[in-house]
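Removed from the display is one protein chain of the complex; every other protein chain stays in position.
Order of writing sets the chain letters: A, B and C. Residues in each chain are counted from 1.
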Amino acid sequence: MKMKMPTGLFDKLSSQLLVIELLPRPVLKVVGPLLVPLKIMPEDGRSAAKALMAPHVRDASIEFLKMAAEWMLAAKRARKRGEKVILVPFNFPSELIHAFTKARPLTSEVLTTLGVSALPGQGEDYWNVAMGLGLPDHLCSANTIELGSILSGDDLKPDAIIQSAPGGCDVNSKIHEFVAHYLDIPQFFLQKPTDDSGRGREWYGKYMKSLVAQLEEFLGEKLDEGRLRAVMEKANRCTELYYELWDLQKAVPSPVPNLFSLLIYGTRFTMWGTDAAVRTMEAMVKIGKERLAKREYPAPAEVARCLWAYTSYYYDFFGFFNWMEDKGYSHLGDGLDLFFPKLVDTASMDSMLEGIAEAAWNMPMTRQVGGESMSGSWTEDVVHAVKELGADCVIYCGHHSCKQTWSVASILRSELQKRTGTPMLMLQGDSWIKNMTPMSVLQEQIEEFISNVVAKKDGKKRKIRRRKKADGAEQSAEAEMA
Amino acid sequence: MDEIRKLSGALETDHVRKWKAGGGKVLGYTCIATPVELVAAAGVLPYRVRALGSAQTEIADAHLSRFNCSFCRSCLQLGLDGSYDFLDGMIETNGCDHLRGMIENWKYAKGFGFFHYLRVPQIVDKDSFAFFVDELKLMRRAMSDFIGAEVDDDAVRAEIERQERIRGKLRRLYSIRERERPGLTGAEALEVFLAATASTTDVFEAELDRIIREREGHEVPAPRARLVLGGSATDEVDFVREIEDVGGLVVTDMLCFGSRAFWTRELPQQGSPEEDLARLYLGNQICPRMFDEFHKRRDFIFSAVERARADGVVLVHNKFCDIHGVDNVQLRMALEKKGVPVLQLEKEYGARADLGRIRTRVQAFLERIGDAK
Amino acid sequence: MYYAGIDIGSLTAEAVIVKDGKVVAARIMNVFPNPVDSAREVMGRALKSAGIGAGDISSAISTGYGRDQVQAAGMAQENVSEISCHGYGAFCVDPSVRTVIDIGGQDAKVIKMDGSGKLMNFVMNDKCAAGTGHFLEVMSRTLGVGLEELGPLALESKKPVLMSNRCTIYVETEVIHYLQRGVSRKDVAAGISRAMAERVVALARRVRPEPKVMLTGGVAKNTAVRAELEKILGARMERPSLDPQLIGAYGAAMLAAKGAAS
Partner (left out) sequence: MIAIGCDVGSLFAKAVVMDGDKLLASRIARTTGNVASELEDLLSAVVSDAGASRNKVERLVATGAGADLVPGADLCEDGVACVAAAAAYYLPDVQLAIDIGGQSITALLLDPDGDVVNFMRNDKCASGSGRFLEMMSEKLNLDVSEVDRETAAAKGPVELTAQCGVFAESEVITHVNAGASRPDVMAGVCAAVAKIVVAQGRRFGSAGHYTLTGGVARTQAVTRIIRQKLPGTFHQFPFDPQLAAAIGAALLADTD
């Protein structure tokens, strides 16, 4: 058989991950950092590896990469094993899929993030495929890059798509619908009623049950209670670890490396409920605890504790997280980390499915802008996180195609100011596409924000007006009515 | 047409003023998924929010962003600058993310005297149907509370029938528009429809009858090509006029300010009024906000093309309109597969600056489907 | 029998007179504020060089954004969109061409024709003017070099800079930023050419260009942009035997002749 160079985003990534799968951890620990200067990886990939292999995150990164390898390679080998690959959006609890033996979940947004971080050209070619079909350029790059690769017809083709964004995000649902039609593969729906009363939640539970029924029919496999329980127990373990990290993050300075924000939801959206996920979460908790004990912090001082209101920037090969760290800006996680997992009652099939429905209901986006009021629960979640984690500022990255959050971002900002006195910076930049707003422009504004608004909030104020009164300067220019 | 223009050419028309002066109430709504029957049955005038082609957005842009659909930004502008102060309240439906954002900011910045949120499912099955029936009961309750009197079954049934009669007449008007020698232009048809969304049924019905009488025997000049117009919500009469200026007569449409609002409606079998309305509205929603039923939209435009013997289709979407931006691509592919030429346009709402370039595209499209002069 | 085509664009005006399919006169000039004045002037010059009078033209077609007014002024019997004219003009120059990329002052178009030069499909820049002639004009002004020097200059570059913005106005300040930091003009020029080409390609992808593409409009004269386009599209950019700026007017004239024939 002849070898063909992979051209699709998934194929390229998974072939890179073969190396990770092969090398045992101790070897990776030594080799990982060495990979960086080596020319075997494309230069872009190397700068990402550099960030992942930084000493203070390395152990967690290695577990994360091992997990990613297991995740993607399982999908790659699915067909041979008579299993089906199901494409899910990030706001779907993939543990449900893990509970089946004949299905492997793939999450488009996570693939995009990894692709943008590790592939030369940062996935722009795949974006261009979508544009070439005439799709509008105001679609969300998080979906469009990975789906563009699938649409190219030269990448792994999923067997089915689960839609859990209707009600939460038009863009996400429409592009997934488009792909399902274009590839002529079945789509299964988990619709989110934009409803904050109990009725919507009830209805949602029904939808989860009928979705399971449809999946069982599609896969020709009955969801096994024992297997589901095993998955949910691991999911519960992940949940406990999630809150351990949450509590660690309250410490000042934050002992949790900035990069973990991405690793946490990267785990949530892909392998939650598997041993690999537990290992990754454990590795993060371990690092957090050690750093707390040693009071380790990358910069001389923690200048600011930043919570990201929704997404942050992922087109910089993870470099952005480290840039913040070097400046003494702690990244306390972004909106994608606000999925507030709950311990699932594993007593019965019903209680577990109910738990999964609850998890889906609390997924980012679904829970926030998918609410009856787009700003309502979003504001409550951000306010809650600000108070719990002691954030002294919030940053809204202004991801271009995120119309729902853009719609109500100004409401969020004024409510934050009102309820907690916390300032929110509103930026304009795409989270996954590099040439929308240059990194330098974004960094400059963040520095201006933190040095003028956050750091000077107390203590280091200039109080220029008081100084002037002291100077006893003359009357100011008189006001004129507009 | 003059009377129609009086009813559709402004927001607060003399008709609306008279209605209010007589103690009548007006409730705004934003989406064709809103059963106007329940509003009218309460003796209240349902008024569809639109922007009359105004591109002013400087107040709205302080709330929404430049990444939001320009139609919604224009509507919010008019809401916040007082142009819509004649509304006694608002009925919101989760039409699309941009509409939701528009209403939420309107509510946050200014508030509504009366507000009801009608939650409309995006998938049709028995669960969502049952949910929507409950929703309609809640809406009817809200209407009763609003007027301080029970809106009873008879009132709702009577209104369902009246609306069905009007839809029938609108279809009749469309048949005059779609026939071999059309009796009215696309721009005129849009004006008629706009009047329907801004006036009481009795007044509008009388005008509709008059137009049908006038135009039955009338013939508009033979066009260079017959077009179907589909896509984003638009009430821009000028935009349609621009297309027809260069010789492309819009003989029918797939717009929610148009046929999508009334075409496939048929009198439902008698259940409770809410069940009938649920069937009527949830069962016939030709809108990309709905999932798992693209085939309905595809068949809708296929039959429109056939019925109206159209030479081509123009699919337009406002910049940042996600649901139509994607759906137009799917529709284009389906139509082209069938050999129907398609022109896809992206525009800013009300931006007359773009009309020149749009004109060039439309003319080229006509040259393409015509004899390639 | 003489036939004429008048193309009034946003920056330049062209007139072409043909006889038996051969160009007998062609003129280009910068536009006056009023399209009709431009048409009169450029047509007058063309007639002069052909040594004939307005009466000798059996029919004329106007195109470009001033096409309506020019026809209304009675200088053309008909007006045809510049999209059809560029397609047909390119076809008449080289009947084997099926795809045309035309980059004018504020418009960029990609046009596909069938074997008879009939317009099959096209795209045109929607909301953004990046990737149009205007883009290069502004940039060369900012660089302080003539529009025609931009191409040769860019070709000297070994390491083009990356333009991270899309909007013309922002790329301009990016250019200033690079110059302020002492980046060589040739590297900036090359960065500009690449940015330009990328915008055009983004548009071209929507109609799937054939491997043989003809590049028309003012920008076709820019060797660097042409080279970039060939690199990214992997297609050969044919240079028309006729001045690429004249294709629109030529196509209009040939359509006039064709119309008279049929």
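We adopt the following convention: a residue touches a chain if its C-beta (ideal position, glycine included) is under 8 Å from a C-beta of that chain, and two chains touch if they have at least 3 such contacts.
Predicted model only: the values in this text are computed from it and were never measured.
Given that one chain is not shown, what are the shown chains it touches?
Spelled out, the missing chain touches these shown chains: A, B, C.
From the list B:Pro273, B:Gly325 or B:Gly350, which touches the chain that is not on show?
B:Gly350
In the whole complex, not just what's shown, which of C:Glu14, C:Glu82, C:Asp102 or C:Glu172 touches the removed chain?
Of the listed residues, the one touching the omitted chain is C:Glu172.
Could you please point out the chain B residues that touch the chain left off the display?
These residues of chain B touch the chain that is not shown: 55-59, 61-62, 66, 70, 319, 348, 350-354, 356.
State which residues belonging to chain C touch the missing partner chain.
10, 33-35, 65, 106, 127-130, 132, 134-135, 144, 167-170, 172-173, 176-177, 179-182
Determine and list the chain A residues touching the chain excluded from the picture.
Listed in rising order, the touching residues are 410, 413-414, 417, 423-426, 428, 437, 441, 444-445, 447-449, 451-453, 456, 461-468, 471, 473, 476-477, 479-482.
Here, only the chains that are shown with their structure count from here on.
Quick one: which pair of chains has the most contacts?
A-B
Approximately how many whole Å separate the CA-defined centres of chain A and chain C?
45
Nearest whole angstrom, what separates the Cα centre of chain A from the Cα centre of chain B?
38
Two-or-more-chain contact residues of chain C, please, as numbers and ranges.
In chain C, no residue touches at least two other chains, as defined above.
Among the residues of chain B, pick out those that touch two or more other chains and give their numbers.
Each of 319, 346 in chain B touches at least two other chains.
Enumerate the contact residues on chain B facing chain A in the complex.
Touch list, chain B to chain A: 62-65, 67-69, 94, 96-98, 100-102, 104-105, 108, 117, 119, 121-123, 125, 127-128, 131, 134, 288-289, 291-292, 294, 317, 319-320, 322-323, 325-327, 329-330, 332, 344, 346.
Which stretch or stretches of chain B touch chain C in the complex?
Where chain B meets chain C, its residues are 319, 345-348, 354, 356-357, 360-361, 363-364, 367-368, 372-373.
So in the complex, which bits of chain A are touching chain C?
128, 131-132, 134, 434-438
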